[in-house]
Structures are given as C-alpha cells and as structure tokens.
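Apart from one protein chain that is not included, each protein chain of the complex appears where it belongs.
The block that comes next holds chain A.
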C-alpha cells in the first residue's frame, strides 16, 4: 500500500508546487493523475520516487517511509532521458547490472519486444525517433519489474496508433504482474483505458481537486458505448472541478 500523508513541496525559489496532498493507493491499483500544465504532477511523481524531498508530509510504501530512490519504485520520466553513450539494449539493461549477463540479455530482449522494438537493440539513442526513444525509456523501467511503476506522460510523444497500442500493452502488463501503477496524463481517454481511479489536480499550489472512480469493466473498448458515456462524464466532471470561481480569477 502506498500512502501520501499531507505531502507538500515548495521549491527553493518559493514555488509552492504541491500542498497538503493526501492519497492512499492499494497494491496493484492503477491510478491516473490529470490536471493542467504546472499543477504539480511531475513534482508528485518525483516525491513518490524519492528523487525529491518533501517540504513536509511523507510518502510511505508498505510501512516504509521513502526518502531516497527505492528498488521497488520505477519511474518513466516525462522525457526519454536515455544515456546517449549506451546502445538501446544497454540503456534498457542499465539498472540490471546485479543480474548475470545471460539473464540480463533475455530480459532486455523481452522488454524490447514488448515495446515493439525487437531487433533494434544495437542502435544508438540518436538514431531513434522521439516516440521510439520514449518506448525505450518505458522498457528500461519495465525490466527491473518494480512493484510501483510511475509514469510521467509516457505516451504523449507518440502517434495516435502507437499510443493506443502501448496503452493496451501497459494494461496487459499491469494485469500480468500487477504493479501499482501511477500514470500522469493529459489524455482523458488514456486515463479511462488504464485507470481504476482518476485523480484531478488543481494548480497554484498543486492540490487534490477530485477523485473519480472508473467502474468500467475490462477489457475496455475505446469506442464502446459505455466507454464513450463515461468519457463524457469524466470530461464534464473535469470541467466542473477545474472551473475557477470568479473570486479566484481575480486573485
């Protein structure tokens, strides 16, 4: 179980990125986080991953307070962040150097295939398109089989077809090994395909605005009628919850 207690983050320059954020996530649950640009979504993932220290409050994973990167927590950054001096395969295997070489290779090949890049392991990162690079970054997080997988808009650089393909892959993967999934996204449809719950953030400072349960049955078919209905409902809920009161608009 992942618990966020009164999590607040104020950066050194005084930006209040997150304030008093509370959330409990069950093991194996898939949660989507949506909200406008700059409302603290990346900050939230950085706090959970232990890359950033909270100004106050805490992140607790299975009873253990997280204050530094944790072996059970994987993160896919908003940018691919591949190491340009390593081949695609070596980038994917970067976090696996404690494993024997043969096993590392098998895992890397598996992960390459899973993100649709089989046979491309020998390329340099500079030879990849933006979407391919992002898929390599996803594979790099998957190979170490984390119990909690944090994804920061992982598919936003992809074309629509590859995107929905990878969303389906991600769901499949999640249904297989059941990691806790926290996905930041701008895309309502993406949230609906993947998540059990959608968390809506509101900016300045970032705080929790609404939690919306998605009770659609799986597998979720994008153009099914009930999917479209829930999508309309979610969009409406988002619009309501993100509407500023006149008072706020003045300030």
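As a working rule, contacts are C-beta pairs under 8 Å (C-beta built on N, C-alpha and C of every residue); 3 or more make two chains touch, one makes a residue touch a chain; residues count from 1.
Methods note: contacts and distances are computed from a predicted model.
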The hidden chain: which UniProt name fits, "Sulfonate transport system permease protein", "3-isopropylmalate dehydratase large subunit", "Cytochrome c peroxidase" or "Aromatic-ring-hydroxylating dioxygenase subunit beta"? "Sulfonate transport system permease protein"
Pick out which of A:1, A:51, A:224 or A:240 touches the chain that's been left out of the picture. A:51
Among A:63, A:84 or A:176, single out the residue that touches the unshown chain. A:84
The missing chain sits against chain A at residues 49, 51, 68-69, 71, 74-75, 77, 79, 81, 83-86, 94-95, 124-126, 144
